[in-house]
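Let's look at chain A:
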Amino acid sequence: MSKGEDRQTQGVRPSLFLERQSYRRRRLTDAARLLPVLGAALIAIPLLWPSGDAVQDGIPLSSAILYIFSCWVVLIAASLIFGFASRHKTANDDSEPESDRWQP
Partner candidate 1 sequence: MATLNVLILVCLGYVVLLFGVAFAADRMAAAGKGAWLRSPLIYTLSLSIYCTAWTFYGAVGNAARSGLEFVTIYLGPTLVMISWWWGLRKLVRVARSQRVTSIADLISSRYGKSNTLAIGVTILAVLGGTPYIALQLQSITLSFSIFAEADPSGLYRQGASVFWVAAGLAVFAILFGTRNLDANERHHGVVTAIALESVVKLFALLAVGIFVVWGVAGGIGPMMERIDASEIGQWNVDAGRWTTFIFLSAAAFVCLPRMFQVMVVENADEGHLRTAAWAFPLYLLLMSLFVVPIAVVGLDLLPEGSNPDLFVLTVPLSQGNDWLAMLSFIGGFSSATSMVIVTAMALSTMVSNHVVMPIWLNTQEGAGWVSGDVRSVILISRRVSIAVVMALGYYYYRLSGGGAALASIGLVAFAGISQILPALVGGLFWRGATRTGALVGLSVGFLLWIYTLLLPGMGGVLMTETVLQNGPFGIGWLRPQALFGIAGMDPIVHTVMWSLSLNTVAFCVASLLSFPSPLERLQGAQFVHVFDHSVALRGWTGSVAQSEDLMIMTQRIMGAGPAQEFFQAEAEKQGGRSSLPEPTPAFLERLERELSGSVGAATAHAMIGQIVGGSSVSVEDLLAVADESAQLLEYSSQLEAKSTELSRTARQLREANTKLTQISEQKDSFLSQVSHELRTPMTSIRAFSEIMRDSDGLSGEEQTRYAAIIHDEALRLTRLLDDLLDLSVLESGRVNLNMGGDTLRSVLDRAVSSALAGSNQTLAVRRSKASERISLHTDLDRLGQVFINLISNARKYCDADDPVLTISAHDVGGQLVVDFADNGSGIPPEARSMVFEKFARVGGDKAGGAGLGLAICREIMQRLGGEITYLPGQGGAAFRVRLPLAYQQAAQ
Partner candidate 2 sequence: MSRRVLLIEDEPNIAEAIRFLLTREGWQVETHADGADALQVIQGASPDLVILDVMLPGKNGMEILRELRTLEDMQGLPVLMLTARGQSRDREMAENAGVSRFMTKPFSNTEMLTAVRDLHAQATQS
């Protein structure tokens, strides 16, 4: 937090165009923001599946389990990758908007 305060007092506006590294970092956080959207979309897909009832056969439960758990693994892996990427790239920083101010 104190870091955040210090940074704030610098009061430098981030420039519009960023260096390559900063640019990567920005896109990384974009990905982080998109991840929940992807997750919601993936787990909403089963809503489209036909339900099994007396008239017609539905999706077999084993397939449903495979699908749900695969999506789950994908989301966990994406979150893991983002976690490591952000740890690596922003080792000293955890607040994205200000991070560019530390560029020399």
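Brief remarks follow.
Following the convention adopted for this analysis, contacts are C-beta pairs under 8 Å (C-beta built on N, C-alpha and C of every residue); 3 or more make two chains touch, one makes a residue touch a chain; residues count from 1.
How were these candidates chosen? In short, all candidates are chains of the complex that A comes from, given by their letters.
All figures in this text were calculated on a predicted structure; none of them were measured in a lab.
Of the numbered candidates 1 or 2, 1 is the chain that chain A touches in this complex. Residues 1-2, 4-5, 8, 29, 32-33, 35-36, 39-40, 43-44, 46-47, 49-53, 57-65, 68-69, 72-73, 75-80, 82-83, 86-87, 94-98 of chain A are the ones touching candidate 1 in the complex.
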